[in-house]
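All protein chains but one are shown in place.
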Amino acid sequence: MIARRAAGNRAIVESDGSSFHRVFSEIANTPETRFGDLFATDDREDGGGFSVHAMFSIPTSPGWVEIDVALSDELPGFASLAMTYPALGWYEREIAEQFGIGVEGHPRLRRLTLPANWPRGYYPMRRDRAWNERTPFQEELDEIPALVEAPSGVVDYPLGPVRSGVVESAHYTLRTVGEELLDCALQLFYKHRGVEKRAEGLRLEHALLVAERVSGTSAFNNSLAFVRALEDAAAVEVPARGQWLRTLFGELERIYNHLSAFADLAQATGLAVAQAQFEMLKEKQLRLHGVLTGHRYLFGTNAIGGVACDLSRERIAMVRNGCKALREWLKPLEAMYLSTPSHVDRLLGTGILTPEDARLFGAVGPIARAAGIDRDLRRDHPYAAYGEVDFAVPLETGGDAMARTRVRFAEVHEAIRVVEQVCDGIPGGSTCLAGVRPSPGTTGFGWAESSHGETLSWVAVAANGTLCRYRVRPASFANWQAFAVAVPGHNILTDFPVIEQSFNLSVAEADR
Amino acid sequence: MTGWLLAAAALAYGCGAVSAIVLPVRATRHVSLAFAAIASIAAFATGIAALFGGTFDATFETGLPLGPLTLHADSFGGLFLAIVGLVGFAASIYAIDYLRPHGTHGLRGTLAVLNVLLLSLVGIVFAGDGFSFLIAWEVMAALSYLAVLSEHDDREVRNAAYLMIAISEIGTVLIVVAIVMLAYAGGGLGFDALRTGAHMMSIAQRDWVFALCVLGFGAKIGILPLQLWLPEAHPAAPSHISAVLSAVIVKMGVYGLLRFGVDLLGPVDAWLGLATLSLGALTALLGVLYAAVANDCKRLLAYSTIENVGIIVAAIGLGVMMRGSGLPILAAIVLMFALYHVLGHATYKGLLFLGAGAIAEGTGTRDLEAMGGLMRRMPGTAFLCLIGSLSIAALPPFAGFTSEWGFLETLLQSFPLQSTLVKLLLGLATAVIALAAALAVLVFVRFYGTAFLAMPRSAAAENAREAGVSMRVGMAVLAVAALFLGVLPTFVLTALDRVTAPMLGVSVVDRVVPPVFTNYPGEYAPLVSLGGAVFHNLGLPVKGLIVIPAAHFATIGSPSYLTIALLLALGIVWLVMRAIPVRGPERTAPVWAGGIPTFSGRKEYGPLAYANPIRLIFSLFYRSRAIYEPLDLAARGGASRIEYRQEIPEPLWRPLYRPLVRFGDTLTARIRLLQSGSVNAYVFYIFVIVLIALIVRAL
Partner (left out) sequence: MKLGWLFRGLRTGVVTTRYPNSLDDELAGIRGIPYIDVTAGHDTACEKTCAQSCLSGALRYDESSRVLELKEEACIMCGLCAKACPHDAVAMSSDVELAVLKQRVRNDVNRLFRRSLHLRHVDAGSCNGCESEIKMLMSPFYDLHRLGIFISTSPRAADGLLITGPVTRAMEAPLRRTYEATADPKLVIATGACASTGGIFAGGSLTHEGAGAVLPVDVTIPGCPPTPIALLHGLLLALGRARQRAGAR
């Protein structure tokens, strides 16, 4: 049974378990459609069963399609789509172990997000489980799951979770035969905190605090997606000045993240002065944020209904001067960075993500744009004030580390341009609507283009006005699956840090 | 004295062979091997006695048409007999425990063959004329074929043994031609006749004889292009035979080359020496490169043998070249170091092959990929193999160092030569030899590291058993010899001078081992006061402990003093560490591997991974291919099954051997047409032959 309806900024298609495949394939195979997210909700308290939701972006209005699949509440299950759409592999595994929903036919249904000593049969995202329930520990089995047996002579080189720099915890098993990298197996989710569960039952302001801390370095854009979802559920329009300020801060976040990416990449190749220079530029940006918003990483800047802090005319002039200074600094640095042979040699041809693989594994953001996928939510599904400023979306087709670096440099320049346009053209008025309260029982969907790529957010508001479901799909969750296929190829062991830093993904985002 | 010892040795070997056949099966192993060991001790004593002056001659009238069989024991033969005795002793002791699990099937044959093989080697080194030499040579070839065939149920073993004897026969044909040429010119088969024959030949004819010797004996030594059999046959044989093959029988080829090509033949053109040097250098490089990528421990050692004999043949070539250029002193020094390398290689390669046998038996596999961590489980074998590995890697103060260092030094002494082209080629050869020596270190770091160190990579390695007592004793004997050769080189060089002096006519021991312990006047007088005062006239059989491997005062070194210094340094360090008080309690913690629960052998570099960079760097040379297929596309990212293997074709197989084999096949196919089976055809052939004979007779 398939029903369609409209809700806020998306069209909803309701289906049951048996037609799910057909509906999904129909939409997925339509040209220009892009898969967004696949997640589950537990609606048993509201009289339903379990539901699975799939989000797609479509080229025509309203821009997004949501498939809602109702499953039974006793033994919920659906047939896996991962064989046809490899990008769905992780989404389905997460649904299976967090909700206890059966997924038949998945090629590799194993523990993904939960730790090794998690008790079997305990599904944390079900509504009858509390956030702070003390679960009994179980004997630790296969903390690092055994891989398929390697051929004789091939070494399974373990890296992590505690590594040698100031990096996030993740475990990689590099299948190598003396320098040549044959394969890379990822073991993420060491940092799984249960963010989505934490936000359940919270007041909306508190849930915003949680949304900001999904990833500290994408705090603004992740929380932007969240508050836009709430605003969609409440069906309100943020005042113009708030929209323009959102654009400004979104681009400021993009700038400092890309500067950080350049510094990390220079560290990986040993170009120490470049690393120091870009770190200095990043620190200057962070101090600017501190002056503008009171927090170096823009925590507490987004509010439900707009932006929490306003910028005076002096502050706007400060931002404008900062842009000019940044541009001056960047010009010679960029020229040298992209031509130093000892650095560039390690980037060219390293970690190639082919356009086909990028499409197959659902890559988003600058790494997808470096692999020939021309997509940017700011341009394709404009939000905040992006529809009113002029900017270009860079595109490269090489897919190697050099292409990703070039894309990031172009994005920094475009971001500076956008910030300047905002400083020049920002309208007056209030920055925030007061008292935005979505009605109980509503759902909302929001999105933003963070520095890592598209981040999507889906919310459901409970009867008492608190949040009853917070779903966040940050960009890195999609991109890590593409990372694993970019590592094999003609890369050697010492290329690995370069590939890792050229992707510059966030583990905290993916693990949540 | 020498004669009595020789007779004792021959008798004991005979008893060993007989007891192997006659006694009840359960007792044969101990009795026969005991006889072999006693005989080897006697042979060793004979060799030492002959080396230090006890010459001996004997003649046996046999009524055979080519003259009596003569025995002639001189210092040169004595040196090689000492090698036979030493390695034979070690192998026999080793075989007591090694053959225990062999069972009784074919045991008698193996033991008898071992005894008679060693006896035939005695015959080779003490043969006094060409005929006896060839008889002993052929007996040795046949017996080594039988020795390799101990596991004749295995088809690969049979093929390897067949290949070995086939190439050996090709070499024998060439040797026979060379000896016949000499005998024809000299009018007899005795060594004196051959010597006069060489003297009377023109230099061009001598060049031919030398070339035939190099190729003919080279087939037995295993140099390019006749090395194909060595990596097949040496691993296929049981380990105590492998040791004898690599350590002794290959050296018989060297003996033959030196006897017929250098001693009896006299000076030849210098360019031939240069060609031999180049051949040896290329052999060495080829051997070490293939050893670097071999995953089977015995195959690795076989390729390493090729490398070392390449060095030996290169040194001989250099000596011949120096002699041909009128520099007998340099020639003598080079040959001294060549002989040193022969000695050293015999001990440490024998040791390593016995060790490889021990680990193959302890783990049940020869694949290095499945080993690891054997140092904990087989400590005695590990320690002995360490000595062997350090020696073969030519690290001071171990055995291989003095000979390789001396050889490289003399290679650099090319300034007296005239031609610039020759000096250029010598420089190139030096570079190749140096590269081979450096890669040898890599090969043995890989061998030792992947077999003994780190953690076991398979259940077989985890449950490895230590080798039996007699096996370790056999290895220890060779280890002691290797240590002696390493730490006391001046003793050895003084003895080797007794071999090179009569061969080349100059005694160089005073130059190479400066007389620091005696009151020798001249340029070393200042050094005497440094060391001589202490040892002055102590009656040691050496003049000093310092080695100068050149005609002129180039570089000096002393492994003996280095050993003393190392021991002192280690001792001081140990004392200092004992003296410093430990602050705080000690704690043992597991290996840090990034926070993962366990670190297993699977996660370490094995031999294939370790050698992969070498394979990549020299990929043009190897013409190797790596086949890598990720299967199972949908579940990529560590979940996929991958297929990976490397193919490294045999050296020279495609350019040289395969065409030759094909040619041989087509040729024999054509010739087989003659074997039509028709009686009429055969009668016709007889008629034709008789006709030709009559015509020739008439002419």
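Going in written order, the chains are labelled A and B, and every chain counts its residues from 1.
We adopt the following convention: a contact is a pair of C-beta atoms (placed from the backbone, for glycine too) under 8 Å apart; a residue touches a chain by one contact, two chains touch by 3 or more.
All values derive from a computational prediction rather than experimental measurement.
The omitted chain makes contact with just one of the residues A:Asn29, A:Ser61 or A:Asn132: A:Asn132. Listed residues A:Leu265, A:Val307, A:Leu333 or A:Val418: the one in touch with the omitted chain is A:Leu333.
Of the candidate positions A:Val210, A:Ile426 or A:Ile499, contact with the hidden chain is made by A:Val210. Here one chain is not drawn; of B:Gly571, B:Pro597, B:Pro649 or B:Gly664, the residue touching it is B:Pro597. The residue from A:Tyr85, A:Phe220 or A:Phe299 that touches the chain not shown here is A:Phe299.
From the set A:Thr173, A:Asn221 or A:Gln277, the residue in touch with the chain omitted from the display is A:Gln277, counting the whole complex. Counting the whole complex, the residues of chain A in touch with the unshown chain are 114-118, 124, 129-135, 140, 143, 161-162, 164-169, 189-194, 197-198, 202, 205-206, 209-210, 213-217, 219, 260, 271, 273-274, 276-277, 279-280, 282-283, 286-287, 290-297, 299-300, 332-333, 336, 339-341, 506-509, 511. Against the chain not shown here, chain B presents residues 584-585, 587, 589-590, 592, 594-597.
Rule of thumb we're sticking to: only the chains that are shown with their structure count from here on.
Looking at the complex, you find that chain A touches chain B at residues 82-83, 86, 89, 107-108, 140, 143-144, 147-148, 150-163, 171, 173, 175-180, 182-186, 481, 484-485, 488. If you check the complex, the residues on chain B that touch chain A are 295, 369, 593-597, 599, 602-613, 616, 626, 628, 630, 634-646.
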